[in-house]
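Every protein chain of the complex appears in place save one, which is left out.
Going in written order, the chains are labelled A, B and C, and every chain counts its residues from 1.
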Amino acid sequence: MQDLRYARASSVADAVRLLADGGPTARILAGGTDVIVQARERTREISLFVDVKHLPETMALRSANGAGLVIGAATPCYRIYGDADVARDYPSIVDAASLIGGTAIQGRASLGGNLCNSSPAADGVPPLIALGATAVITGPGGERRVPAREFATGPGQNVLGAGELVVSIEVPAPTPGSGVRFLRFIPRNEMDIAVVNVASALRFEGDTVAEARVVVGAAAPTALLVEEAAQALVGQPLTEETIETAAAAARAAVRPIDDMRGSVKQRRHLAGVLTGRTLRDAARRARGEEVASHP
Amino acid sequence: MVAPAKSPYRVVGTRPVRPDGTDKVTGRANYGSDIRLPGMLFGRVLRSPHAHARILRIDPSKALALPGVKAVITHTDFPAAEDAVADLGETSSNLKWLVDNVLASDRALYHGHAVAAVAATDPHVAEDALALIEVEYEPLPPVLSVHEAMNEAAPRIHPNMHTVEMMARFTPGPRSEHDIPNVASHLRMEIGDLDAGFADAEVVIEREYETGTSHQGYIEPHNGTALWNEHGELTVWLSTQGPFAMRDSLARVLKLPVSKIRVVPMEIGGGFGGKISAYMEPMAAVLSKKTGRPVKMIMQRDEVLFGTGPTSATYVRVKVGAKRDGTLTAAEAYLAYESGAYPGSPVGAGGMCMFAPYRVPNQRADCYDVIVNKPKVSAYRAPGAPAAAFAMESTLDELAEQLDIDPLEMRVRNAAVDGTRRIDGVAFESIGNEAVMTAAKESPHWNSELQGENRGRGIAMGFWTNGGQESSAYATVNSDGTVNLVIGSVDIGGQRAALAMQLAETLGIDYEQVKPLVVDTDSIGYTFITGGSRTTFATGWAVHEAGLEIQRLLEDRAALIWEADRELVHYDDDGVIRGPDERSLSFTEIAKQLHRTGGTVQGKADVTPEGVGPTFACHIVDVEVDPETAKVQVLRYTAIQDVGTAVHPAYVEGQIQGGAVQGVGMALSEEYVYDSEGRMRNASLLDYRMPTTLDVPAIETILVEEPNPGHPYGVRGVGEVPIVPPLGAIASAIYQATGVRPRTLPASPRVLLEELLPDDEG
Amino acid sequence: MSSRIIVTAEINGEPTEFLADERDSLLDALRERLGLMGSKEGCNNGNCGACAVLLDGRLVNSCLVMAAETEGARVTSVEGLAQQDRLLPVQEAFLDHAALQCGICTPGFLVATQALLAENPDPTEEQVRYWLAGNLCRCTGYDKIIAAVLDAAGRAATPAG
Partner (left out) sequence: MATVFIPALMRDLCGGRHSVEVEGATLRQVLSNLEPECPGLYALVVEDGMVRLGIQLAVNGVTSSSGLLRAVPEDAEVQILPAMSGGQRSAAP
């Protein structure tokens, strides 16, 4: 563990001040499941942890009817998937929150942390992008909102400026006829980093796909919103043919790398497979069918 | 015979709670890393970032200037180093290799090779100090596979080393006429006439197989705490499978007589063969000597993976010939195993075990021990056998398919029986091989129908033999009718229970009356490691002998008490001593009288038992392969094993289940991943993928109890053979599910997908 | 340079004040500062579960919690599971089923199981396996652990007579 200090923020403004005073090596400490490992293994220089888990804003979880969902940036996964309203209205978020790490990791890890760690393979990010979520950022210059899809700018890099932190994530309310699904591929059945992950969101008008979003993770420097996949789906009923066209679009759009966790060929192929599977499940959910996130 | 209808024993064969159980479910048990001594310092190790590099300079001055840092050591701080350097050449360089592997001398030979160590007042400071030790390296080209290593153009990792024709590891024979680059030794085993055997065959197939490097994966990292006192006496507390083996290693590296070293075995958090060799312990000792304070060292997980001994990555080529009716006529194997940076892979054991379940009159195995720039391999559960068995079992399966014979029937037809000669010439005696195959044939699993798409069932055999070697035990009778049983065998998974049970059986008393105690190397006679499937067998034998001595002494005492003819006094199986005139004393009754009739009684034994019993296993596995992702899910698993007498059946089952799941890991997910520079890329339990609860089903076990005639209670070693069959069984199941036969393991989705994908994709 | 902090927390039911290095994880603090050696370090980066504890009742890996974070918190480690001289049903079940071999992963499994049963007193085998997937065991192949957990759930549901 590198030499570092710990400070507990007493308010969002206090957190902003602590971050600003701490300089570029100050980091927000939410669940800590990434940053504590980075500090211990010295893969990222950190001199100060600013703990934001004692603030109502960062620990929020509100899903007012019709007004969307607000997830505090530090709200741990277990609270997210344990919430009946979230489970009903935002099942793809539950899909992700319930498979990040094991149970003990989910006791701490947060979607805000997942976003800010900005790993291309983050499991929490594709569902947020597919749902059109927005990160609410506060900093020395006040508050700003950045769409989840624009948040990460590269592996480990994001739009946060000096002294800025994500306070919460806002997710629009589901519209009638919509269905969402997130899946990842890992070699084991738990405790792995995604080789590829995909979130899909569909909105039907009758049998016709009125809106579609397919987001592929771990297959490009940041999670990738595959516009061509959406184009292949919108305006038609969802069929195995349109699904295959969307999957082919996902395969064509990804820019994966070869690393110890997966090969280019494997990732490209899996992007197609998971696109198909998430679309089928999303359609089921749109029809009101039960698709379980986990046992 | 699956299980004896009625056990002849009272205690053996029951399932009592282990004596150390309560401490282990309350967090009170003291493992090696739990020790805390006054004034203790904390040590850490600096490791090479290069797989192969000359070490030009090590400058610890900045580290030593850091407040709290008390000492830094390098290779030259070992007293044996000077002699060891002179011990170059082609003859046995054991000592140099041992010392160099603990701390690199002139060259770092693998990523993670220790180059310096530091002791400081606080673990954080020790870690800070590592970054301040300056090491100048000259990187050299690394050699990373047996194929690379054996190529004429390959750099010689040990330039003075020549291939020796060996009887066995470390035993130089004549220098080979063909000096193969980086091959430390070549061992050939042969029986019969191979050419005639193949000439006799009607079908011959030859196939190649490879396996990756896997690690024992014990959850407790290596640890060691040393105190070298002012009188030159060294005490080391640690988690080890072999306190006496560690004492021997320390004596050699530190040039100390064994009487100056006391090794205190703490509870151990898994070993599987990996906690025998010395790694940090000599460093902790020298750091303690330099500072005059106790020094505690604990490895981080990445150090465990790249700085200790995993098992060999392997290449095996096997050729098998058979008649049309399935009768095997000849089998030949070429095995090349990575030994890591120093000689000593378990390739000979691989060659010895792979054909053992079968009656093959003509056999040959050529075994090559190959140096590469990776960690020196260490023992891992049935060392060398899983990879070799994978090759043979897969080939046998393919042969059975070609001949249209059921794979289990193919094995039954060729089963080795009593009198069958193994490749090393030994003729089997009292083996349970056929009984295991019969039990497999009759098992619910084999007789169930496998339904569903993309599913397949595989079956494979495995063979291993267990060890004898030295063990000591003594037992003292307490006045309340209990017995303190003192042993030198570390309890790694229920050994206290299994040993206490054998003593209770011998004495005809209850299991609860025996209180086992594991002690340090000053407190008991030499006891070989807990490993090699030997503890319940060999230490059990010592315990039994100690019990027999107590019986004799109590007979003496009863005769004295009764003033009876000694010849008429007998200790009976029920723990009652009977004499003339229907006199009798129970164990508890006589125990009460000991102090008033001449003092306490102690039985002791030092044994080196023969009569080790070979063991066979047959595993059946059902898998489902996702045709789109190539992910393999194990659906059902049954392990059938000849266990001799199961002393504590629950721990026997546990050994089988644990071994099987380690084999599943080898087959599907576990492997070291290196980059082209030889750096290990996945040195964490996130990316070195051991099976989780979700990756395996319940492991059904069928215990075939074929008692070992060479042991008082019929015990055979059970711990190792269960890791042998899983690789072949799973590979065959994958073939049945997909039509693709994996020849490289692990059959990770990444590798298997390449085979399953249509060529036109992408 | 390291700096020292004083942390006040409730450890296994006892109000406790301890001195820690600001870099200490909760695992470091429990073991090195408080002498509670029951929580084990297997990987020190959240991948094995041997250090699992309850933090304000929630299952976490203590290697991924800073000691400083526990100011004002409730921590339960394996040492805090048993009540006076009575083992919990889950501890008894682990002993009866031989669900431990070397025992190094056992504290983490016990704490995790206790957390599971608090939330779901009657889990299915699949739910047990899912909940415990973050706890690695290398000795047992998990079989007897799962059996012990299912049995413990049954025992807890049946009050002792």
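FYI, contacts are C-beta pairs under 8 Å (C-beta built on N, C-alpha and C of every residue); 3 or more make two chains touch, one makes a residue touch a chain.
Quick caveat, the model's predicted, so the values are computed rather than measured.
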item: Chains still shown that are in contact with the chain withheld from the display; value: B
item: Contact residue for the chain not shown (choose from B:424, B:626 or B:677); value: B:424
item: Option touching the unshown chain, where B:113, B:376, B:455 or B:557 are the choices; value: B:376
item: Touch with the omitted chain, as defined above, among B:470, B:505 or B:622; value: B:470
item: Identified contact with the non-displayed chain, of B:190, B:549, B:606 or B:677; value: B:190
item: Absent chain, residues of chain B that touch it; value: 94, 97-98, 101, 165-171, 173, 186-191, 241-242, 245, 248-249, 273, 276-278, 309, 342-344, 346, 348-349, 352-353, 364, 376, 378-379, 381-384, 424-429, 464-470, 529, 531-534, 608-612, 710, 719-720
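We adopt the following convention: only the chains that are shown with their structure count from here on.
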item: Inter-chain centre distance, chain A versus chain B - centres from mean C-alpha coordinates, in Å; value: 43
item: Distance between chain centroids, defined by C-alpha means - chain B, chain C (Å); value: 29
item: Shared interface positions of chain C, touching two or more other chains; value: 1-2, 23, 44-45, 47, 129-130, 132-135
item: Residue numbers of chain A (touch at least two other chains); value: 1, 3, 102, 189-191
item: Contact set on chain B toward chain A in their complex; value: 124, 127-128, 628-629, 631, 633, 669, 673, 681-682, 686-687, 689, 691-695, 748-750, 753-754, 757, 761-762
item: Chain C contact footprint on chain B (complex, rising order); value: 15, 17-18, 20-22, 24-31, 33-34, 36, 67, 122-125, 216-221, 267-272, 298, 300-301, 492-494, 648, 650-651, 653-655, 657-662, 684-686, 690, 692-694, 696, 698-699
item: Residues of chain A that touch chain B when the two form their complex; value: 1, 3, 102, 185, 187-193, 195, 251, 259-263, 265-266, 268-270, 273
